[in-house]
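Here the complex is missing one protein chain, while the rest keep their positions.
Moving on, here comes chain A:
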């Protein structure tokens, strides 16, 4: 579905990403992992089309990403940022409706007839009904992140990019968030690409992982293949212990105290 071939990105003299090749299949859930400064966020910005490539090409369904208009791209791909949505004074329902922007014609009419049903359905799924008329700037971080997820759902994309979406959430909201994405993917068959800091969450939810270090791909494959003590030790410069999750066997990373 998405082909990344020979992609590089330089900022001045600094190379943030170096000749990356990567193929993403329809309906897969990919996690991108790697230490700070390894090029994860750069890769996300290139995939979402907000920044230009220095070299190489990214194609989605065979078409170069630069040849899509901003609106065409947004009908296909939605992005959820780490910090979610700015705490603006719009009620939750209107923030969700903003997700329909790429589908509006110049008179503001939606190409879909039944938008209200869509929005109601999203509010059901995310339990946002009680918050519908509350302004966003009065909500907690976890609630705001749920609204942000609702907005990208309203966008009805086929590809979802998540940029460290759980960073500012406690474990309750982390799990809730990941479960909601997993459920959405199961129902709508979307392709998910997520930058994740939490390796254990990545192992639990992703089908495949792309491991980056210093702007280069160190490997890609299933969590079981990627999350070995040796590879994690090399990439993050730590000395981890990898154990199998007691209930489903996926690898989980434990750190060891040094002093």
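In this text, a contact is a pair of C-beta atoms (placed from the backbone, for glycine too) under 8 Å apart; a residue touches a chain by one contact, two chains touch by 3 or more; residues count from 1.
Basically, contacts and distances are computed from a predicted model.
One chain of the complex is hidden; its UniProt record names it "Iron chelate uptake ABC transporter family permease subunit", one of "Iron chelate uptake ABC transporter family permease subunit", "Glutamyl-tRNA(Gln) amidotransferase subunit A", "siroheme decarboxylase" or "Cytochrome c oxidase subunit 3 family protein".
Within the whole complex, the absent chain has one touching residue among A:88, A:171, A:241 or A:255, and that is A:88. From the options A:71, A:129 or A:245, the residue with contact to the unseen chain in the full assembly is A:71. Looking at A:8, A:39 or A:102, the residue that reaches the missing chain in the full complex is A:102. For chain A, the residues touching the absent chain in the complete assembly are 48, 50, 69-71, 73-75, 78-79, 81, 85-86, 88-90, 94-95, 98-99, 101-102, 104, 106, 108, 151, 155.
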